[in-house]
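Handing you this structure, nothing more for now.
Only a single protein chain was left out; the remaining protein chains are all shown in position.
For chain A:
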Amino acid sequence: MSSTAHLTWFVRHEFRLAWREWLAMMTGGRRRRNRAVIGLLVFAAILHLPAYAVVARYVDLRFPLDPSSLIVLTATIFLSWALMLSQAIESVTRVFYARADLDLIMSSPAKLTNIFSIRIAAIALTVSSMALLLSTPFIDVLVYLGGARWLAGFGVVLAIGLSAAAAAIAVTAFLFRVIGPSRTRLVAQIVSAVIGAGFVIALQVVAVLSYGTLSRFAFLTSDTAARIAPAPDSPLWWPARASLGDVEIMMLLLAASLVLLGVVMAVFAPRFADTVASVAANPAAVTQGRARAFRSGSRQQALRRKEFLLLRRDPWLLSQSLMQMLYLLPPALMLWRSFSGTSTAIVLITPVIVMAAGQLAGGLAWLTISGEDAPDLVATAPLPPSRVTRAKIEVVLIAIATVFAPLVLALTFASPQQAAVTAIAIIIATASAAAVQLWFRAQAKRSQFRRRQTSSRIATFAEAFSSIGWAATAALALTIPVAALVSGILTLLTLAIAWKISPRQA
């Protein structure tokens, strides 16, 4: 096989792998390609409706814009870039650690620099494709209503996808060099989570501190931001100008992204082999546990202890929890501010806390109920399954109580009634999330946490709707109690439907 044929073959192989990984994500490992494609097309078609609602009013936007609009548009593009960077870091980490074909590739007579260059390009294209997929409905609406100039949006999305992938590879390679392969996995996951959420949270923190509101647009649309913004011809506004239809700047950005990716490929592809080899040579650093005497207690206590120990030592959960905690930072700051003011905006804290509790409980419940690495051991232990389940749910409740009790306690000083409503809503949201996980439990390894949503789409939606529903109910209970009743009943109805169609009930 010639060198070119070799590379072409490998490109095909990479795209096949990327496609199958995506398909597995979408179908939960079940081979339903046609259904997945039809589902995707239907989803994309339906997405045009919310896209219309969001962007239709902006079709007449043209450069030059007022400073506030320019700032908001640029910030939105930067947020998209941060999210893509987060996704790309995860893809790169997966390639380093999880692909089962690395031994085969490394032992083949193919030129490794070329092979890894293709792999880097594949990561960039996968990240960009996902971004294009999600942005297409929005750009479609703009093109349909506002003309062909909006097609430049595709170029901008591609440019930020390619540059985000390049940055992700550079960040991961830097982490490898600085902290070594064994720590990089954990740190990269945390960095990925923080980058994904960090930008929005930072805007909220600034908004809370400066304007006493949780709105992330408060700072962006403020006079202060407009005053410190650079002149309209600054390169800082190029992404915004390109997305508004400036083809020349769009081409410039695309070219710059391609050059950046090319540089990253040239610099890092030859080192990729060394990096992968060091991961293989050191699959997991020897981590010493603390030697201590065996502890006494009931069987349920033994189960709870094990669950807490595993939760503490789970890097994925650590990064996920960190993200949840970061989301709690703005409401916590707002709470702190409210002690010195009379703002009614403090009511907004309750839905944020309840929603965060529901989401965190969902993740914890999956880890404890479904993510059992030794199911045979627990199933052959001499205690009834109901006690095992009870112990696992207790772990979720205790963990949620530990995280949220301080916030509720602080809220008690500001508004005892709101604290009571928040506490009750947290308990209900946690119980609902745990119930959904119980109804849809599917035994899996804890390492499959990232793909937990794919095991049941219904469970994912039920969990999300339940968190949102209870958050809304709690907020309404503080403002319009009658509406809270309706919202509560609707949320219960959602849960009842989920229970009815869960595998045990079918």
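Please note the rule applied: a residue touches a chain if its C-beta (ideal position, glycine included) is under 8 Å from a C-beta of that chain, and two chains touch if they have at least 3 such contacts; residues count from 1.
Note that contacts and distances are computed from a predicted model.
**Q** Name the omitted chain as UniProt records it, choosing among "Cytochrome bd ubiquinol oxidase subunit I", "ABC-2 type transport system ATP-binding protein", "CoA transferase subunit A" or "ATP phosphoribosyltransferase regulatory subunit".
**A** In UniProt, the chain excluded from the picture bears the name "ABC-2 type transport system ATP-binding protein".
**Q** Who touches the missing chain here, A:G297, A:P406 or A:P503?
**A** Going through A:G297, A:P406 or A:P503 one by one, A:G297 is the residue touching the chain not shown.
**Q** Given that one chain is not shown, which residue among A:P109, A:P382 or A:P481 touches it?
**A** A:P382
**Q** Tell me, which residues in chain A touch the chain that this view leaves out?
**A** 283-291, 293-299, 301-303, 305-306, 309-310, 313-314, 373-384
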